[in-house]
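If you scroll down you'll find the structure; I have some questions about it.
A single protein chain has been removed from this complex, and every other one stays in its place.
After this line comes subunit A, so read on.
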């Protein structure tokens, strides 16, 4: 079957930095692909290449069969893009921004206005239609950004970290809007740093790190693969630390992470907890902390990459 989005061996370098190091992607029409990774993993660069904003140094990508380099103009007609960088004009009102895009897409003035108000109503921005965007709250701003990418009713939507920096309520509002679009048959490529977001929205998740795909699967498959839970043990005596590390490591089958006195390891089997308790008891180790909690993205990364997800403020892609 023909893929809505397809990429093979995408490479993009910025000077000494390799942002994409051979990325393959395949997205079926009408599904949501979650591109999951930490800051600086190459997510934004991948989206920018697929949205024709950047040219790859190697590899090939198509959107609905159109090559993103040679047939960029066709691709632009099919894709709506929303991201922190693909923004609206703060000096204009919400309505003016949408009318501007409608006019640029070739709509007559009347239809552009009609479409703008339709979208503003749909995105619950009707009251703010004639206010300058710089007066909008973060959540309103993101909804307008999303609306702006839908003016031309594109069959594909690229959302680059659509909820980063939003409060939980604004976040779930945006999720609901995205789900409605998917129900209408839109194919979505979504990047996120949050496991729960990918879990909530994506049919399939691609985990990338340092420009490479390190895991692919449905959210369920990934959770099974990475354990999905995390075991933390803190011995009362620092001298017991090596014993704890070896017991935990042996039972979990993965090398644990040690931060100070805290030993953590991703686990998939809930029966591990009593086993660890029993073995530590036998070894005469007293613990002050023993917890089993849901995996954070950091732990998923630890499992998949063998190194923690670095959350340094390294910005991705070009400085645009």
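Note that a contact is a pair of C-beta atoms (placed from the backbone, for glycine too) under 8 Å apart; a residue touches a chain by one contact, two chains touch by 3 or more; residues count from 1.
By definition in this document, contacts and distances are computed from a predicted model.
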{"item": "Name of the absent chain as recorded in UniProt (options \"Transport permease protein\", \"Peptidase M16 C-terminal domain-containing protein\", \"SpoVR family protein\" or \"Putative mRNA 3-end processing factor\")", "value": "\"Transport permease protein\""}
{"item": "Options A:132, A:258 or A:273, residue touching the unrepresented chain", "value": "A:132"}
{"item": "Residue touching the undisplayed chain, where the options are A:154, A:211 or A:235", "value": "A:154"}
{"item": "Interface with the undisplayed chain - residues on subunit A", "value": "30, 51-53, 64, 66, 71, 73-74, 76-79, 81, 83-93, 96, 100-101, 103-106, 118, 122, 132, 148, 150, 152-155, 181, 184-186, 318-320"}
